[in-house]
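Yeah, one chain of the complex is gone here, protein chain that is, but the others are all in their spots.
Letters A, B and C mark the chains in the order given here, with residues in each chain numbered from 1 onward.
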Amino acid sequence: MYSAFETPIEIRPDDIDMNNHVHYSKYLDYVLTARYHQMKENYKMSMEEFIERGYTWVASKVEINYKRALKLSDKIFVRAQIDSARGAQVVLNFWIIKSENNKIAAEGQMVFSIISTKSGRPVKIPDDVIEKYSV
Amino acid sequence: MYSAFETPIEIRPDDIDMNNHVHYSKYLDYVLTARYHQMKENYKMSMEEFIERGYTWVASKVEINYKRALKLSDKIFVRAQIDSARGAQVVLNFWIIKSENNKIAAEGQMVFSIISTKSGRPVKIPDDVIEKYSV
Amino acid sequence: MYSAFETPIEIRPDDIDMNNHVHYSKYLDYVLTARYHQMKENYKMSMEEFIERGYTWVASKVEINYKRALKLSDKIFVRAQIDSARGAQVVLNFWIIKSENNKIAAEGQMVFSIISTKSGRPVKIPDDVIEKYSV
Partner (left out) sequence: MYSAFETPIEIRPDDIDMNNHVHYSKYLDYVLTARYHQMKENYKMSMEEFIERGYTWVASKVEINYKRALKLSDKIFVRAQIDSARGAQVVLNFWIIKSENNKIAAEGQMVFSIISTKSGRPVKIPDDVIEKYSV
């Protein structure tokens, strides 16, 4: 069982589209922002440290359900929880939540793969990372 | 059975991320660009016409599988095919394909809902739109 | 003489480009984010209130000098100070500053014009806005 962590996100004017709501692709950027933040703050191994050790993370799959539109003035946070971490892949469940009423604006699952920057190929997640992720 | 249509997409420098590849959220923008293009060119009812008639389209769900990284120099097109169009929703299957070798860079499914701009609520897709989409 | 205000900005992974630095167009989004924030918090009239009153703001001119590259891990804030507010235009001086050492990453000037959403044309800045901006 993995812990869930929460990261506040600031909606920017450039995130707003012609419908006057946060553009649908920006939700993925919010989740990634939270993911990077949580890598550093909660799992204690930042993206920069992965890169120094010769790794990077890439997205392999995204599933997202849009529940409620977001406006520029909305306050939101991303809740994310690792579902599994094995082989080369981390499966991450996420929720984008409106702070005002705790209602879910979007939810879904992403799969990230760890890649060797040398070979460009997926590799087994290092044991110390598996351990760091088991908080 | 619905027709599949193809739209070429130009990768821009601002689509490229720190991994030197097209950023994962930009794939959604490529599919939406193709969707708008096909609404106008292939289904003969542009987004602007929907808006004039008091409708807009919003994303309800996205599933995307990333198969191959895309570089700035890659030539690509989006193939999209309606899977179903009923109630308030169009289900769209899509493939992002490298022109050079016809290999799939990403594939998935999106669900779009038609919204009344007056009520902000989903409405039944108008009959003439259903007919236009049946090409 | 107008006051200067400061707004912290969070650099997001989608802001980073192939050079592994914040992409040059994103600096404009950082300044606009700060502008919106300061409209609400410091000048006490949010963009939403302008829109309710039948106005919007558009950019008429941007001048920006890039001094230092920004990395994903950098902490930054935007300092902005109105230079003049007359006719339909606000001239805004800005600095994007690294929090760590107070060094300037970029600086410049933007001109924003107030537009009547009804006519689509520039209008004289309302007197109460001129007064609100004179803090």
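What we mean here is this: a residue touches a chain if its C-beta (ideal position, glycine included) is under 8 Å from a C-beta of that chain, and two chains touch if they have at least 3 such contacts.
Bear in mind the structure is a predicted one, so any value in this text is a computation, not a measurement.
Asks: Which one, C:S46, C:S60, C:Q81 or C:S116, makes contact with the chain that was left out?
Replies: Going through C:S46, C:S60, C:Q81 or C:S116 one by one, C:S60 is the residue touching the chain not shown.
Asks: I need the residue numbers on chain C that touch the omitted chain, in ascending order.
Replies: Residue positions of chain C that touch the missing chain: 19, 21, 24-26, 28-29, 32, 56, 58-66, 69.
Asks: Of the residues in chain B, which ones touch the absent chain?
Replies: On the chain B side, contact with the omitted chain comes from 10, 12-14, 29, 32-33, 36, 46-48, 72-73.
Asks: Please give every residue of chain A in contact with the chain that is not shown.
Replies: That gives, for chain A, the contact residues 13-14, 16-18, 20, 23, 25, 72.
Operating definition for what follows: only the chains that are shown with their structure count from here on.
Asks: Which chain maximises the distance between its CA centroid and that of chain C?
Replies: Centroid comparison gives B as the farthest chain from chain C.
Asks: In whole angstrom, how far does the Cα centroid of chain B sit from the Cα centroid of chain C?
Replies: Using C-alpha averages as centres, the distance is 33 Å.
Asks: Please compute the C-alpha centroid of chain A, do the same for chain C, then give the distance between them in whole Å.
Replies: Computed value for the inter-centroid distance: 28 Å.
Asks: Specify, in ascending order, the residues of chain B that touch 2 or more different other chains.
Replies: In chain B, residues 25 touch at least two other chains, as defined above.
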